[in-house]
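The other protein chains are all here in position, but one chain of the complex has been omitted.
Note that the chains take the letters A and B in the order they are written out, and that residue 1 is the start of every chain.
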Amino acid sequence: MKATPLSISAAAAVAIALVRVIFFTPYEMRQGAAQKIFYIHASSAWVAFLAFGLVGLASALYLWLREERLDRIAEASAEVGLIFMTVVLISGPLWGKPIWGTYWTWDARLTLSLFLWFIILGYLVLRGAIDDRAMRARYSAVLGILAALLIPFVHLSVYLFRTLHPMPIIAKPSAPSLPSQMLVTLIMMFVAFTLMYVALLRARYRLAVARDEAAEAYHA
Amino acid sequence: MTELVHDAWVIAVKDLTIEFRTRSAFLSAVVFALLAIVIFYFAWDPTAVAAGDLAPGVLWVVFTFSGLLGLHRSFGIEHEERAIDGLVASPILRESIFLGKAIANLVFVIAVQAIAIPAIALFYNLDFGAASLPIAGVAILAAIGVVTVGTLFSAMASNTRLAELLLPMLSLPFFVPIVLPAAQATAKLLSGRPAIEAMSWLKLLVAFDLVFVVACTLAYPFTLEE
Partner (left out) sequence: MNHTNGVVVEANSLVRRFGPHRAVDGVDLSLHPGESLAVFGPNGAGKTTLLRLLAGLLKPTSGFARIDGVTVPGGALVRRRIGIISHHTLLYDALTARENVEFAARLYRVDDPRSSALSALERMGISERADATVRSLSRGMKQRVSVARAMVHGPSVVLADEPFTGLDASGSRALAGILSELRESGATLIVVTHNLEEGLSVATRVAVMHRGRIVHAAQTGDVDAAAFPAEYRDLVGAV
């Protein structure tokens, strides 16, 4: 990844936000230090859902406009989104262990994240299994759109499952009213991760362009 | 619309004739389902867990996996001698190819279920009683969802390098909102609760079927060679 003004500022923003999380944000009263994972967890989740939203959008637009750039955007966003979703799935249990007393719990949102992670993994495997560029673009666009349609159904069934089978919850890991200092930290983290996402997306997009150009040059 | 249905039916009859003549996929799916039902029984401690609590989960897990077995063949027969070219070049709508395949697969999956569900009742000592009909209804709703999504992904997977390896990977996440409601509704019905209590689950199944029958039918033409 080439150092660009965007990538440098993204890295700097993440560093500054992390420093603020660790040193300049007070401990949460009941959860203590573990709660600081929340800033990373929530911001990665935001970015991951944003990334998958973009995959769905770019997929739909691709089938309509047949513009190769849209397929590359979907490809780049899926791959970057997978990284952020992996962070969600690792940070969630790490945060949950001291709070819930267990690494994994079938919390509705965590479950949805897990299935999204599987879907996006399948999406990337599908891309890897097709050589023809136009066909790969069409097939992954179809999957991208269907996955976008699937998400509300997974969410709803997991949610219904949870409501009908109440599980003991010690501390609900959402923070509806954060003290302002924590809120500022959270917003900084959101902005920093979003910047990082955009920087990675652009780098990954350029890689896709370079790869396709190299293939053309090789055959010409 | 009538043409769509007519052509889909012609294709479904053709597929079912082929399946009836070779019976290879049907037999392996039935044997697989029976084996899975038997093996699942020994995966739990029967003194700790009642067979009746186990049955709904086993039923729907077996159902999805055995369904997948038949789906892969669906487009395999079209690719052997490029018969799919003959379909695409003919005057029929491309959507009717998908619907025809899906109808044939639906008959296939329901036929497998018609053996697997009574087998569960037998091996797990269940008495469906009054719940028989509602459970059959749940089974059909679930089969429609599984077959619709599975047929589309089978069309896609059969054109990729990974072929049958890809099908479960793509399909299974889509089966979550089918298996989960179906198993929950079955459990409610088996425990003798009135059918009305399973309603919210059934609504979810119906909504899934409606959305994905439309979406997959419209998406299918994009999976053809262009």
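In the analysis below, a contact is a pair of C-beta atoms (placed from the backbone, for glycine too) under 8 Å apart; a residue touches a chain by one contact, two chains touch by 3 or more.
Every value quoted in this text rests on a predicted model; they were computed, and no experiment measured them.
Only one of B:Leu87, B:Leu167 or B:Leu189 touches the chain withheld from this view, namely B:Leu87. The missing chain lies against chain B, touching residues 7, 10, 14, 17-18, 21-22, 77, 80-83, 85-92, 225-226. Listed for chain A, the residues touching the missing chain in the whole complex are 132-133, 215-216, 218-220.
Definition applied: only the chains that are shown with their structure count from here on.
Centroid to centroid, with C-alpha atoms defining each point, chain A and chain B lie 31 Å apart. In the complex of the two chains, the chain A residues touching chain B come out as 63, 115, 118-119, 121-122, 125-126, 129-131, 134-135, 138-139, 141-143, 145-147, 149-150, 153-154, 156-158, 160-161, 164.
Contact residues of chain B toward chain A in the complex are 149, 152, 156, 159-162, 166, 169-170, 172-174, 176-177, 180-181, 184, 200-201, 204, 207-208, 211-212, 215-216, 219, 222-223, 225-226.
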